[in-house]
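Attaching a single structure in structure tokens format; questions to follow.
What you see is the complex with one protein chain gone and the rest in place.
Here is subunit A:
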Amino acid sequence: MDTVKKILIVEDDQFLREFYQELLTTEGFLTETAQEGEEAASKIKKGGYDLILLDIMLPKKDGLQILEELKNNPPSTPNGPIVVLTNIGQDATIQKCFDLGATGYMVKSALNPDQVLVEINNYLKTAKNPA
């Protein structure tokens, strides 16, 4: 049960990417990162992440496109929950993410790091199909 959870951080902003990586590594998670959409999509398709933090506005391929691809073409090795982590706080975008199969949604600027951790731990706990 107590295996180390593997989290993929998809974030194009270097400071934020490194921040989330440090935050989660310190917390004892195993982390991988992707800084643009295509890199993210190919990593997610390989599967095996316990949780994915997915930004929406990304170079090359945006988060909504990635979610759509995954919905139409689920990876053979499944992933844990996909939590959208973005600064677009609009209802319509949030709804679209859920429609496309996202499990959760966090507005980056609205949360302090401790709140981010609480959210992530909750998503991991309630994950129905852990990888």
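Going forward, a contact is a pair of C-beta atoms (placed from the backbone, for glycine too) under 8 Å apart; a residue touches a chain by one contact, two chains touch by 3 or more; residues count from 1.
Just so we're on the same page, contacts and distances are computed from a predicted model.
Trainee: One chain isn't displayed here; going by UniProt, is it "histidine kinase", "NADH-quinone oxidoreductase subunit H", "ATPase" or "Phosphate transport system permease protein PstA"?
Mentor: Matching the unshown chain against "histidine kinase", "NADH-quinone oxidoreductase subunit H", "ATPase" or "Phosphate transport system permease protein PstA" yields "histidine kinase".
Trainee: Among A:6, A:45, A:61 or A:108, exactly one should touch the missing chain; which is it?
Mentor: Once the missing chain is taken into account, the touching residue is A:108.
Trainee: Give me the subunit A residues in contact with the hidden chain, please.
Mentor: Residues 13, 15-16, 19, 22-23, 26, 57, 87-92, 107-110, 112-114 of subunit A touch the chain absent from view.
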